[in-house]
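Shown next, in structure tokens, is the structure this report addresses.
With one protein chain removed, the remaining protein chains of the complex are shown where they sit.
So, subunit A:
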Amino acid sequence: MASNEDILLKEVTGAEYKYGFTTNIKSDKAPLGLSEDIIRFISAKKNEPEWLLEYRLESYKIWLKMDEPEWAHVKYPKPDFQDIYYYSAPQPKKKLDSLDEVDPELLEMYKKLGISIDEQKRLTGVAVDIVMDSVSVATTFKKKLGELGIIFCSFSEAVQEHPELVRKYLGTVVPKGDNFYAALNSAVFTDGSFAYIPKGVRCPMELSTYFRINEAQTGQFERTLVVADQGSYVSYLEGCTAPSRDENQLHAAVVELIALDDAEIKYSTVQNWYPGNAEGVGGVFNFVTKRGLCQTNSKISWTQVETGSAVTWKYPSCILKGDNSIGEFYSVAVTNNYQQADTGTKMIHIGKNTKSTIISKGISAGQSQNSYRGLVKINKSAKNARNFSQCDSLLMSDRCGAHTFPYIEVGNSTAKVEHEATTSKIGEDQIFYCLQRGISEEKAISLIVNGYCKDVLNKLPMEFAVEAQKLLAISLEGSVG
């Protein structure tokens, strides 16, 4: 008789990627490869001002001198950067003012994903800025936001409409030469989202972006910039799914958050890029740089549910520059089959009385490798800084790996830093208990895993939490019966 564990394993590895389909939309591509000419092509295509082209070219020069990082606990074939298309845009039929004008095929795709924009608009009051490949094709609720002075648009649009804001803040949190992938992104980013919340304004709805990679061999280089001016508040949702592909796809995004004095930014992500098939073939390489800067009395909270990608390399971080500022990081990372994730956060305490909280929940299944890597750094100037970190790992099989790399650097003796870590294996006794009560194995795993992640899921906005729970279930679901 097969042991419970083997059945579990099979089940967990048996789940096919549900969103593995592609849609047929004509694309407008740059020639293959990367060079100064390609960067000029992208910049011209997007009708960018001279300073932005210069920014890109400088970044490119820095990038050329950098080496791909090797320190992460992941293994993958190094991408051939000359074998990537750096620009591809779905062909818009005309300028879009409303959803009715969006490509029906696109809308159909979103329906398949269960994220019908119509429904979202009606039911949840979420303004959705869809990024399909590299160009935004629909922006909703813009008017309503406009009345409050809130800017929420695609990055390219912001470059055209609000160049002064973009120029003022771009690269201030993640500099051009920050790291290999950030430098690459700074050279070739095609689009992304931009949000600006004016002084004292509380954004009345969750700002939401759905990302999707569609064109085979199209690297996607998103650039996101969120600026919360003094005393403002915004909750920003980012979620993504990608279709099934055999070639590895590179995704190297940069997200910069700026919380000015007394401002608060809540940034939530559900990441579900294609993880590769059960044999570990294909899947997205997700090398993301996310960082926020906190000024006095401000707060930045990162919440992420990471279930996708073949390789994830991602550390949403907070620079707690201002006194009394607060940084939070809540993360659930699921790896299955041959997925590899090296994720965590950096909390850099500079201001006095700064506080940070880190809750990380890793779930490893199949033969995957799941690492938490975090840095808590208390600078000399950070009097009375506080940090609490909790890193838990849940193992679903005996062939997967969970690793924790916590780094703590304390430069001020008044600091209080706490770190807790646990590793546990999903209990056969828990599953049997559920089965005895009539709960199927699939549902039991979903219940147990969701229970384990509750502290993080609770931090997500309501409608996103429901979606994230479904995603966790899908990621670990099998073909029972």
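Going forward, contacts are C-beta pairs under 8 Å (C-beta built on N, C-alpha and C of every residue); 3 or more make two chains touch, one makes a residue touch a chain; residues count from 1.
Following the convention adopted for this analysis, contacts and distances are computed from a predicted model.
For the omitted chain of this complex, the UniProt record lists the protein as "Fe-S cluster assembly ATPase SufC", which is one of "tRNA-splicing ligase RtcB", "Membrane protein", "Fe-S cluster assembly ATPase SufC" or "Xylose transport system permease protein XylH". Remark: the omitted chain is touched by one listed residue; of A:Lys65, A:Lys78, A:Lys143 or A:Arg437 this is A:Arg437.
The hidden chain makes contact, of the residues A:Leu148, A:Leu375, A:Leu447 or A:Ala473, with A:Leu447.
Contact between subunit A and the unshown chain involves residues 1, 3-4, 427, 429-430, 432-441, 443, 447-448, 450-455.
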